[in-house]
Structures are given as structure tokens and as C-alpha cells.
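The structure under discussion appears below in the form of C-alpha cells.
Just one protein chain is left out here, and the rest sit where they should.
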Amino acid sequence: MSQSLPAIIYPVAIPLMGAFLLPIGARRMAELAGLFGRIVVLLSFSTSLALAVSIWTAGPAVSAMGGFAAPLGIVFYADRLAMLFLLALNVAVFLFWPRGQGAKGGPCTLMLALLAGGSGLILSGDLFNIFVFYEITAVASYGLAASGRTHAGFAAALRFLILGSVGSSLMLIGIALIYARTGTLNLADLSRIAPHALTGPVGLAAFILLLAGLGVKAELVPLNTWVPEVYGAAPARVSALLAGVVSKLAMVVALRFVVQVFPGDGAHTVLLVAGILGVLAGELAAWRAGSLMETFSYSSIAQLGMVALAFSISGAAGIAAGIALALHHAVVKPAFFMLAARWRGPVGGLAGAVKDSPLAVWLFVILSLSIIGIPPFPGFWAKFLFLKAAFAAPSAGVWIAVFVMLAGTVVEAAYLFRAVLVFFADGERGGSTPRFAFAQLAPALGLGAVLLAAMVFIAPLGASISGMADEASNAAAMAARVLDRGE
Amino acid sequence: MSIPARLNEVLNELPAIQARPAGARRVRVDVAPQGLPALLELLKGRLGFIHLSAISCVDWIEDGQFELVYHVWSHEMKLLVSCHVRIAREPGVYVSVHDIHEPAGFFERDIHEMFGVHFDGAPSMEKFILTSWEGPPPMRKDFNTRKHVEETFEWVDYRPDWLKDIERKGGGIES
Amino acid sequence: MTDKPLKSHVRPPQDTMPGGAGQGCPAPDAQTRSIWRRIMDDFADHCRARSLFVLHYCTGCGAIELPPTITSRFDMERVGITPMVTPRQADILLITGYLSLKTLKRVILSYEQMQGPKYVLGFGSCTINGGMYWNSYATMKRLDQYIPTDLFIAGCMPRPEAVQQVLLKLIEDIDAGRANAWQDYYRNYDFYLGNQQRLFGAGWNTPTDVIGEARHYGYYGPGTEGEHTRLLAEGGGSAARLAHAEYPSTALTGRIKS
Amino acid sequence: MRLLADIVLMPLIAFITGLFLVLMYRRVRAKIERRVGPPFFQPVYDIVKLFAKKTQISHGVMHDLSIVLLLGGYITAEIFLPVPGFKGLAEEGDLLTLIYIMMVPMLGLALGVGSCANPNGSIGISRALTAMLAYDVPLAVAIIGATMTYGTTNLVEIVRIQQEGGMATWGIATMPLLAIGGYLAVHGMFGKEPFEIYIAPAEIATGPMVEMSGKYMGALFIMQCFQLYTIGVLYVTLFLGGGENWPLFLIKVAAVVFISVAVTNVYGRYRTDKVVRWMWKWPTGIALLGLALVMAK
Partner (left out) sequence: MSELDFLFAFAAVLIAGVMCCGRDGRAGWAAMAVYGAMLVAVMAAAGKVAGGSIPSALGFSVLGHKIGWRMDGLGWFFSMLTAGAAFFASWYAAGEWGRAQPGMKTQHLLLALNVAAMLLLVNAGDLLSLFIGWELVSWAAFAMMAQKGGPAQPAAMRYMIYALAGAMAVLAGIMIVHAVTGSFAYKDFAAAFGAMSSGMKWLLAGLFAAGFGVKMALMPFHLWQAAAYSETPGASSAFLNAVSARMGLFALILVLVKVMGLSALAGLHVPLIGLSAKGLLMWIAAFTMVIPTFIALMQTDARMLLTWHGIGQGGYMLLGVLVGTGLGTAGGLLHVFNYATYQMALFLAVTAVIHRTGTSDLDRLGGLITRMPWTYVTLLMGIIGLAGLPPMNGFVSKWMIYRSLLDSGSAFLLIFAFVGTLGTILSVYKLIHNIFLGRLRPQHEGVREAPWSMVAPMLALGGIGFVTGWFPGLALNLTDIAQAAMGAPELPHGLGGVATARGSLNMIWVVSILLVAIGFGAIVFYFLGNRRYEVNQLNNYAGGHFLSPQVPYQFSHEFYPGLARVIGPWYRGSIVRAEQGIGTLLDVSGDLWRGIYHLAWTPLYLLAATVIALGWAIMGGM
């Protein structure tokens, strides 16, 4: 059942080593940095792929660091959910590797650090370990946010840094609170102690603090004021990566906490409230947004709000819906960001874009149809899963959540198709809107292809997601697997 | 029957003017052509002669003159002043007073149509009564209406020749 | 001049009157009429005599005589005479008194808009010989020069009794089939047009296409077209040609009725 | 064969009765104005004179078709209107069909007048349709109330129900309010004085009839006869127990028309919006009250 120790470590170790070696090498051969970085990513991708295949076949794997047993030692826990997001992270990093003038030493190392931190975050089964890797990813994302080297970029990154550090400190307090009450930091151990130790206001306060920490990255309402500025100012590839995958990682960690450490209703209602506020904030702000980039950043807040709503529904169905929504958003949002990168400025100025770059406009239409949730597209099936889960256990909060989500979808459709109609409007001076070079369009087209493929193979994809959700939802099995590994 | 004192003062201020009472509430004032607008202005300004009821024109063909009579009323003094002006018949041109009394515009158009007197500065001098009339201004004495009628119209003769030969055969109107 | 009636057996010859207007012209559809047709015509004349619509067009000072004649004092409805608003539906056109040239234009237009057997009654001496406006440049003197007139009433405004009497005389004429002056407008249109053009100039025309109607109803006589209508055709524009230029035709097929 | 006789005779009877009704209308008006009034055959003379007009002016094919539609519409309406002795086709089409068939001639006239290209006519038709909207609301309420009480819309059946119990089961006895509301609406339908806004000779030169001359005008006179007859008989059939025998039936129809005509000649002319307001206030109110009573039963 337990895999050989080194296999789980590689996805974290390789990028970490690469991150440190790259600056040394880069001083002499500057252009080699990009290439070297890519090789490292490919390497880590292949190892994690191998790991994923083995887990898929043999079930979740556990590895304790340095031979120390579970409750004391640091444990890595990898199940199919973790593997899915690990692969997604690797693919995203490879796809959005900085190009052009941004590809000097700095951003590449940060990218590798981000990869390492992210993988560690998703794999570690220990609370403090999660905090450490969360810090690594946070720092890396601050650096990347500023990699645009523009004045606005620096200011946004600074505000992002301040907010992130405040969040992290709150998270630290939370961890300390838990450690004080339970005496252990291992998630599996906690899942056994927490139900009777962390109940009551202290437990809730601890969860809120943890969620506050994670909320910064997961764009939950009170903490996501940095989103429009950073995504607006950062280079498109960075915002795509951050919005697309990194925010999902934080949400998955929050899921782990809710499933294992805080199974009670308190945590679920907090997540529900955060989700509702997220959807409301995202959709309404996007309705009044000026440029496309700003619209999509608000829209990502809204989508993550929906994921939070899904996770707030206890039980495997909720988790499955959450995964489906997160995965779909991870595919669609980066493509939107790549498009928005070329279509800067207010939407009104883009009249007649369909004549200049028809492919981009039709991709935009397909993506918006899917994100709204029109039947043949996978977006619909994600919403379908969410509604199925929501109506399975209808409570007052869930009714409000459903209403907010459906109303949000209507508003989302309104502002997306407001833009589409502008594209199709017959602009007077043809050729005024920016054209797309194939290189810029390639990642978006790739993601579009993935979406269409998902549309075709919806049935198997649905089955695997629900399997993943079942496995991730029973905390007891995970605890048993981690703790009494020996006996 | 005498001219009210206030009117007398005003009239004395103008040169070449004769005024004499012409009835219970009527005064006739003869004034030189160039003095009329001033007279009307004075009467209107000072004594409240605000109502120009009519402008009539008389064709003195023997003297070769037209006489224009401006009938002006004052409701305060309950008095009518008719200002008589003589203009030469041939050019038949006089100045318009429509800026003092607005209804004058129509009276002048009427006189132009009927007598051919042209008023300088009048708002419009086109026909509005005899719209399809091509002949000379009909009210001038030199226009012979009888001859015109004789030319354009035919008469029913009360004893046509066919009636005469019927009567010869004994028929005709019962006596 | 006492208005003594003509002895009944006296009938003035037609050709002496210019244009043959006045006391009824030769029997209209002179071709031999079949028995059935004669019966129908007699019955039609019988009904026409007893149902007359008078046009509400008060052209002169005599109109004030009409109300007592039509309403309760003399009640002409006893013999079927009722007032009607538009010329289209009216049979009798009353010219009650003097006619200024401007009004004459409207009278001619209304006359042409009237239908089929229509009758014109001239009230008072103004329509006979100009009346007291005989030497006025602005009024017409003889009504029957411009539109064919059936009956005149002498007097400077005849009283309702006289009006009643002329109406009864008209009814009697219609019953006997003699009241056909209206056909004369079609047969001698050139004469009437000539008189009208003399007053109103060559450009004078009305939207009604009288020549076309004459040809359509079979009253196209030798006098219908002459040099006046030719004048109208090229100079002022004949009703037909003008119809095209100025008045677009509503004929379904769009053809212009020549 | 019986049907063929009905189809030919019913319109003829309708026309002749209509002539009498028109004569009665003009005689009553004359008597009110202290006049002798027209001779006996005056309506016939008018119609024959109009048809015997030598020149007939038309404004296009639609102008002619409207007259044809007019006459056809009213003849059809007569055939669906049961009178004593003649059942016609009342079985085939019921009261609702009759109400709609009575709208066909109105539409035909409207199209014809429209094609005359004369604004007086168009204004007349716009006022006529507004008046129709005005008086048809109370009429509808009355008809619905009647059909509710009788339970059927088959006119022959309605007449039979009313005649079962003699005077007591007449419509006016069983539902007085509906009858009164209905009568006020019917008075509006006659299109006479208080609601004569669309003929209004002084303002719009007889409205729809402005360009009608000769046989067109004759057809309109015939329509007036049919109109008086049809509306009178409809009211009699619905509320006055239909026709047991001819003399009584004619007296009832004459009575219906007489009261309306008598009232007509003492009124001035309402403006169009006054017609609408009046019709939707008093007759509708009374009829609704009656309907409420009927529904309560």
C-alpha cells in the first residue's frame, strides 16, 4: 500500500532543485534559463504522471519523511484528487511559461518555485507543512505579479504582498490555536481528534482564520481586493496561471480542512456564506466592469465563489460538483485571459472585431457559452452536478445559494454577450481592433480544444470525477491509511 | 361741437395742419403727406388714439389726386379723428404706417388692389381679394366697369327675336 | 316685369339658343327605345321625380329662403325633397343669388362632382341677367353660360312659395322626362368650357375628366370637344393629360384614360 | 327545397320590413318636427332613384367590392336570424356566429370607404369603429348573460325557451337589467342621433357616405334597412320572446325601433370619447349588474 518513499517527493523536489540551480546557471547563459526551466518542468511532469498512474491503479499513497511515523513525522498523502490538480498545475506552468522579454532568470525561477510550492501544498498531509508550501507559492506569486515590470504592476504586487502576509499571519494564528487545542498537526490524526476537540466557537474561529489565510489565494470575498489590480497589471500568462490553477489549489486545501478537520456544520455554513458573497461580488462587479480584463478577473471571483458553494455542500456529490466546476474554470478562464490580453481597453472600442480576428471571436463565443452553462458544453454538466447536489440536501442556505448562482449565471450571460454583440457590430473603420498572432492565440486554442474534447468525452470524465470525489470525501479511510500504516 | 383743448395743443405742434369739428364726436384734420406719420404717432402716444379702424381712399380724378383718410379712435376721449392726406395720382406712392398701427397692413393691401396706390415698406402688396383678376385696379374712376362688363359678359335679351316671331303667330306671354 | 308663365303650347326652338341650353334639349337617347326600356325609364323618372336631394350649398343671399321651404313651415319632404351634404349625393344644385367669380369656380367644381340627372335652379334675377350687380366686374351675369340651368325664378329673392312652385315645376318636368339639361354639359362641353376660360383664363381646369365621362356614358356629341378643349389639352392642360401630370390616376391598371 | 325558399324569402322579408322601419323613422322625425313627413313609398323612391342614376362614380375595385360585401354580409346575417315560420340556417350557426357575421358588412364598408381616399370617410370609419368598440362591450355582456340563463346559443332554442311560459319567461322578464343594458347598447348600434358621431353631416360630410353616389348610396340605404331590421329582430329574439306569429313579431320589432327612434330625435350628438365613456359607464354597469345576478343564480 505504501509506495517507495522517493516517488511522491519527486514532483516537489525536482522543481525546488531546479529553482535553486537556475539562477546560478542563468548568470552565464541567459537564454538557456528558459530552456533549462522547461526541461525541469517536463521532468517533474513525467514523474508526477508516473505517480498518478500508479495511484490510479493502486489507490492513494502515503510517505513519511525521514522514517518518522505518522503523527510526529511529516507525511505526504496523494490521492486521485491531488494527482488531478498536480497534473493540472504542471501542464499550466508548462503552457504559460513566460516568453519574450519576461523570460529572463527571475520569472523562470519564480515559476519553478511556484510549481514546487504548489505541488507540495497539494500533496502534504501535515498542517504546518501546508503552511510552509503555501508561503512558497504566495511569495512566488507576488514575484510573478510584479514580473510585468510596470509601475502599476509593482503597486499591485505590493498591495498583494501586504494582503497575503496579513492572510498568512492569520493562518499561522489559526494553526497555533489548533495545535494548542489538539496537540497534533497531522491532518489524519486531527481528523480523529478534531470532532470532539475543535467543536464550539474556538474550532470555528480556527477554521475562519485558516480560511482567511487560504482565502487570499482562493479569492474569497473579503480577501480578494487584489484580484482586479494584479490580474490587470500582471502579464497575461501570469494572471492566467494564478487565476486558472493556483487559486484552485488553495480551494482544494480548504476542502481537505472541511472534510477532515472541521466536518461539522459551522465550517460548511462559513464556506456557503463566503461562496454566496463571492458569486454576488463577482457577477455584479463584472456587470459594471469597464475593460475585458477587469470583467474576467471579477468573473473568476464569481466562479471561485461557485466552487466554494459546491464544496460547502457536505457529501461526495458536493465535492464532485466542486471538482467539475473548478476543472472547467481552470480550462476556460486562462483562455479568456489570453484573449483579453490582446483586447485591451474598453469593450466599446472593439466594434467589428469579428472581421479582424474571426477565430478569436468564435472561440470567445464558445467559451462564454460553456461558462454560462449551455447544454451541449461541459459547463452545463458542471452546473448540473452542482444543482443535483444542492437539491439532494435542500436547506434554507442552499436555496439562497441556488438562486444566487442561477441569477449570477443570467448576469454573466448578459455581460459576456454584451461584449459578443459589440464584436459582431459592424465597426465603421474596419481593421481597427488588434489582430492575433498565432503564438498568442495558441494556448487559448489549445484550451478550447480541451474543452471541446471534454464535451465529447463527457461520460467517462463524469464517472472519474465522481470516483475521485467519493475517495476524497471519506476522511476515516484516509486517516486509517495514514496512521495505522504499519499495523 | 368744438375741438377738445388737449387735442388742440397737440395739433398746434405740427406745421401745415388744419382741424375742424365734423360732428358730435368727430374731428377732421387735413395734414400734409409727410406730416401724417408724425401726427398718428403723436395721437397714439399722447392722447390714446390706439385704434386705426380703417384707411379709405378717394379718387379725385379731376385734380389728379388720391385722398387717403385714416380713421383713428381714442376710447378714453371717445373721439374719432379722420386725418385726410392728398397724394398725387400718377406715381400713386405713399409710405406705409403698419409699424404704428398693425392693421394698416391689410388696409394698405386692399387699397393697393383696388386703387393701385403703392405703399412703401408695407409687409406685402400681393392680391388677396381679387386673386384671379388681371385687369387694372377696378375702383379707379378711369376704369370703365360698364365697358368691361359689356365685353366679358353676354346678356339675355328680354325680347329675343324668336319670341317676337312667336308673338307674330299669336303666342307669347299671356297678357 | 310680371312673371307671367309662357303659354303651354309654346316651345322655343332649340338651335336658336347659343349652345342649345335652356328649355330641355332634343330627346336624349334618341335611338328607338324598346318597350321594356321605356317602361323602366318611365318608372325611373317617376321615382326620380319623387326623391330629390338638395345640396346644402348656400351661395348667395337667397339661401335663407330654403329653411322654411324644407322644414315644418312648407315641408318639401312631403314630395320627397331632403337636404344632402355633399354634391356626390345631391340631385339639385341651388344657385341662390349673385355668384362672384371665386364662388363660381367652386360651383362649377361642385356641379361636376354631382351625379347623373342633376338639376340647377337659379334663384333671383342675379342668376338670370346679373341682377342688381349687373355692372359689377366681380360677378357673373348669366348662370346658364357656365353650367346648364333647368329653371330660373325671377325676383330679388323669391319667397318660399315661389321656391316651392319651382320645385313642383321641376318635379313635373322630371316626371315628364323633360329635365335633361344636364346632358347638355356633356354634349356642349366646349361651349361651357369656352365661357369658363374666358373668365378664368386658359389654365382653368378641374380634376373631373368631363370628356372621359361623356365618352363613357355615351353623351359624346359634336359639341363636346372644340378649340377650347384643345386649348385646355395643350395650353392649360386638358383634364386627362393634366390628370396624369398633376393628378396620379388611381385606375387599378394604372392606364391613363385618354 | 325548404331551405332554398328560406334563403330567398328571409332577406326579402328583411328588406321590406326594413323599408317600413326606415319610413317609420322618417315619419316619427317629421311628426316631432311638426312636419307632414315623407309619402308612403319614399324609401323605395330614394333607393330606385339612386340605382337609376345615369352616372356612377367609383374609386377603384375595392370600392365596388365593399358594396358587394356589404349586401352579402347582411343577406347572410338575415338567413341566420330565425323569424316566425322560417328557420333558415339558425341551426347551423349560433348566436356567436351571427354577432361575427354582423361585423363582416361593417368591415366591408370600412374597406370601401378607405379606398375612396377621402379623409372625411376615414375619420368617419375611425369614429364608427370606436363607437362599435363602445357599444359592443355592453352588448357582449348582455349576450353572455342571456346565453348563461338560456344555457344555449342556438337561436331557435332560445326562442322556444322564451315562448314556453308566455310573457313570464321572456328575456326581459327573467333578466330585466340585462335587457335594459342590452337595449342601450342596441340603441348605440342603430347609429342614430346621440351616437351618430360617424355620420356627423356638419363636421365630416356624412362620414363614410361622403364619396358614395348613385348605386353605392343606394346600397347604403338598403344596408340601413337591413341594419334596422337585423338589430331589431336580434333584440326581440334575445329579450322579447322571438316571434310566435307574424303580426305580434312585427309589432315587437316596430316597438323596439320606435322607442329608439323616438328618443333619437330629441338628442344632440355626443363626441366620440363621450360616446365611449357613456357606453362603458351606464349600459355596461347595468348589464354587469344583471350578469352578476344571473351568475349568482
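Just so it is clear, A, B, C and D label the chains in written order, and each chain counts residues from 1 on its own.
The working rule: a contact is a pair of C-beta atoms (placed from the backbone, for glycine too) under 8 Å apart; a residue touches a chain by one contact, two chains touch by 3 or more.
Only a predicted model underlies this, so the values are computations on that prediction, with no experimental measurement involved.
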**Message:** According to the contact rule at the top, which chains on display are touched by the left-out chain?
**Reply:** A, C, D
**Request:** Kindly state which of the options A:89, A:157, A:209 or A:340 is in contact with the chain not pictured.
**Result:** A:209
**Message:** Looking at the full complex, which residue from D:13, D:32 or D:71 touches the chain that isn't shown here?
**Reply:** D:71
**Item:** Residue among A:225, A:269, A:395 or A:432 touching the omitted chain
**Value:** A:225
**Request:** Decide which residue listed in D:17, D:56 or D:162 touches the omitted chain of the complex.
**Result:** D:56
**Complete:** Across the whole complex, the chain not displayed is touched by chain A residues 159, 162-163, 166, 170, 173, 200-202, 204-205, 208-209, 212, 222-223, 225, 227-229, 280-281, 284-285, 287-289, 298, 369, 372, 374-376, 381, 383-385, 387-388, 390-392, 394, 402, 406-407, 409-411, 413-414, 417-418, 421, 424-426, 458-459, 462, 466
**Message:** For chain C, which positions touch the chain that isn't shown here?
**Reply:** 57, 86-88, 105-106, 109-110, 113, 116, 206-209, 212-213, 216-217, 243, 246-252, 254, 257
**Fill in**
Even though one chain is not shown, chain D touches it at residues 7, 11, 51-62, 64, 67-73, 75-76, 79-80, 89, 91-97, 100-101, 103-104, 107, 110-111, 114-120, 122-123, 125-127, 129-130, 132-133, 136-137, 140-141, 144-145, 147-148, 151-154, 197, 205, 210-211, 214-215, 218-219, 271-273, 275-277, 280, 291, 294-295
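Rule of thumb we're sticking to: only the chains that are shown with their structure count from here on.
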**Message:** So the centre of each chain is just the mean of its C-alpha atoms; given that, what is the distance between chain B and chain C in Å?
**Reply:** 39
**Message:** Taking the mean of the CA coordinates per chain, how far is chain A from chain D in Å?
**Reply:** 80
**Asked** Centre to centre, by mean C-alpha position, how many angstrom separate chain B and chain D?
**Response** 62
**Contact set on chain C toward chain B in their complex** = 1, 4-7, 9-10, 12-13, 16, 101-102, 128-130, 134-138, 140-142, 145, 198-201
**Touching residues (chain side chain B, partner chain C) in the complex** = 130-135, 138, 145-146, 148-149, 152-156, 158, 160-163, 166, 171-175
**Prompt:** Inside the complex, what are the residues of chain C that reach chain D?
**Reply:** 43-44, 47-48, 50-51, 56, 71-72, 75, 77-80, 82, 84-86, 88-89, 91, 115-117, 213, 217, 250-252
